[in-house]
Each structure stands twice: as C-alpha cells, then as structure tokens.
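Just passing along the structure, written as structure tokens.
The complex is shown incomplete by one protein chain, all other protein chains being positioned as in the whole.
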Amino acid sequence: MDFHWSDPKLWQIIGPVVVVQLILMVAALTALIKAEHTRGPKWVWAIVIVVVNIIGPVAFFLFGRRMDG
Amino acid sequence: MKPLLTAEKLVKSFGGVRAVDGISFAIGEGRCAALLGPNGAGKTTTIRMLAGLLRPTEGRIAFTGLPERSDIRAHIGYLPQSPSFYGWMSGREYMMYAGRLCGLRAADAKRTADELLARVGLAGAGRRRIATYSGGMKQRLGLAQALVHRPKLLVLDEPVSALDPVGRREVLELLKELKRETTILFSTHVLPDAEELCDDIMIVRDGRIVVQGSLPDIRERYREPVITVRTERDEASLEWVKRRAGKAGGPVVSALPFEDGIRFAVSDLDAARRLLLREMADEGVKVARIEAGYSTLEDVFMKAVST
Partner (left out) sequence: MRGLAAMLGKEWLELARSWKWLWVPLVFILLGIMQPVSYYFLPQLLDAAGNLPEGAVISIPLPSGGEILAGTLEQYGIFGALIIALSFMGAVSQERNTGTGALILVKPVSPAAFVLSKWLAMAALVAASLAAGYAASWYYTVVLIGPVAVGNAMAGAALYALWLLVVGSSALMFSALWKSPAAAAFSALGTFAALALLTSLFPRQLAWSPGRLPAASRELLLEGAAGSLWPTVAVTALCVIGSVLIAVRAVRAHPAD
C-alpha cells in the first residue's frame, strides 16, 4: 500500500472524489450566476465556493440565495 | 338586489384589540363594492376573513346558494395587497399551478393560463421567471391567478395602491372590464378609485362601517349645504380656525378644519354665509377663498373618517 503521487491506482481511488467535488463547485457557481437575489455580494460567494472545499458550495446552496419572487 | 355574499356582525380581535368590531354588509350579485377607509380601519382584516385566511372571532359569512359550512373558497378569487409568488416559477407555470389547485385538469389549466395571461397583458412575459417581473406585472399576474377558477366573487385588497401611476391605470382599466362579468369587492383608502369603479361603498372607520350604500344614494342622502373657507396662514386666521373647529350653533351644523381652512356644514346657506362673513370681518380673518355649495362625496368621506 505504498503509493507515489503519480501512481494511476491512487487516481483511480481519489479521482471520483475530485470529480464529485468539481461538479458540486460548478453547480454552485452556475446557481450563483443565475441567482436573482443573493445574500451578500456575488463575488464574495464566488470566492467562498471556489476556496472552501465542499462546505463553500453547501453554505451557498443553504444560505446564499433567496428563493422568493 | 340579490345578495351574493352576506357578512353578519363580523368581529376579529387580536389580543384584546378589536380590529374589526361588528361589521355587517351584503354584496349584491354583479355589483362592485368598495371598502373605503383610512389605513388601520380594519379593511384588510375584513378581507382576509372573507378569503378564509383569518377565522372571525364572532359573526358569520354566508355565500348565497351554498350550505352553511361548505368551502366558499371555491367561489372566491383573492388578491392580497402585494401578492408574492414563487420567483423560480414562470408566470405561465404559476397560472397552471393555480389552475390545478382549483381542480382543473392539466390541459384545461394550460388553456386557462394562456387565456388569462393574454387578458392581463402578460402573454409575452408568460415564460419569464416571476422574479424578473415588475410590481405592476405581479399585480396583473395576481389578478389573473385570482380569476383562474372563474370565481363568483373577486376580493381584492388595495389592488392599486402599491403601483406607480402607469401600473395603476392598467389595473384600474382591467378592473373596469372585469366588473362587467363578475362581482367585485375591493378595499382602498383612495376615494377617487372607489368612485371610478364602484356601485356601492362602505366607509370603514375603527373597525366599524360608518356609511354604507350605493354611490348615488350616498350622494343624495348626505347632500348638505357646505361653506368652505380657506385662509392665509397668519396667526389671527389660524387662531380663529382653531377656535371655530367643532363649534356648531345657529345655521352652522358642524365645522371641520382641514389643512389650510375650515369646512362648515350648514342648515341655511344664506344665513350661514351672512353670519360667517360678519364674524370673519370682525375677527380680522384673512380670507383667501370662500366657497358656498353642496357637499361632495369627498366631504362625506372626510367627515366620516375624521374625529
């Protein structure tokens, strides 16, 4: 169970994790761009979503948008 | 006049405060009636009881031709003062949803949605998300969704007061059209709106109806000779207005001050005119304008809602 960082087996294992995180981030960014009203400025949310892993997108989805019209 | 809806001795208290304090009225089928009164008079509370959003503390609401405890919501279309929608839906989706809630099949809901959106001038915006609508557009969508089940009675809470002049005109014109096909009850604090649209008026104050009747009937019943005096804003004149306010006697029946003058209801126009002119001359009141004539609806309204 000794891996080097270029080992393909390693990427087979953590590749899906990275992909799912990327999907989550892109989804949050898309939702951010399309959102009519956000709580707080959009650029701050963009930084939070990109920088804070998993929790950033989740926080945006939970608290970032106002869904009423 | 065949009543469509009757409200009997409606009372609503909120923690001891009687916001509506024994209101009774009947709305004739095909009529357009206005609940007219200042803010806080109990209009919204009354309307929300009719719409079923508030349960009356006392009294009852009956819809003609329906059993006592049946669901009157199926026959009422309601529009609150500033309706809120799901911003993530399109106008058309919302209309179809409203239709389905009223028991329409999907195909009928779609057809009704398109018809009504066209009718309120939102055909072009139907596929846009409601979050992007202006206030006037939301009000018109609100009107459309209230009509989705062809209600016998349309209940509107201050339908135009939150709108800009253009939006207000649009909605007023729509209401004029609608009153030809359905019974309407709406609340407003603006007399000209009520005068423009209504057959019947109920003036509400402190949770009670103080004047009630058809528009011509009220004009006739409350028609009285009036003398209106406007003065300069100097000390002597203001002092006189203040002293004269509320003081009746002789040909003067009542005296009601307003912004820059005072309005006298009188029993004998000539006698009152002689009396007041002499009095003002003696007191050195600087008259800007004096007018003798008969009371307008506005006078009735002002008198009814002021203390």
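Per-chain residue numbering starts at 1, and chain names A and B are given in the order in which the chains are listed.
Definition applied: a residue touches a chain if its C-beta (ideal position, glycine included) is under 8 Å from a C-beta of that chain, and two chains touch if they have at least 3 such contacts.
Remember, it's a predicted structure, so these values are computed and weren't measured experimentally.
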item	value
Residue, one of B:L10, B:A51 or B:I209, that touches the chain absent here	B:A51
Contacts of chain B with the absent chain, listed as residue ranges	48, 51-53, 71, 73-74, 76, 78, 80, 82-86, 88-89, 93, 97-98, 100-103, 142, 145, 149
Interface residues of chain A (partner: the chain not displayed)	1-3, 13-14, 16-17, 20-21, 23-24, 27-28, 31, 54, 57-58, 61-62, 65, 67-68
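The criterion applied here is as follows: only the chains that are shown with their structure count from here on.
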item	value
Chain B-facing residues of chain A, complex	36-37, 67-69
Footprint of chain A on chain B - complex, ascending	84-89, 129-133, 138
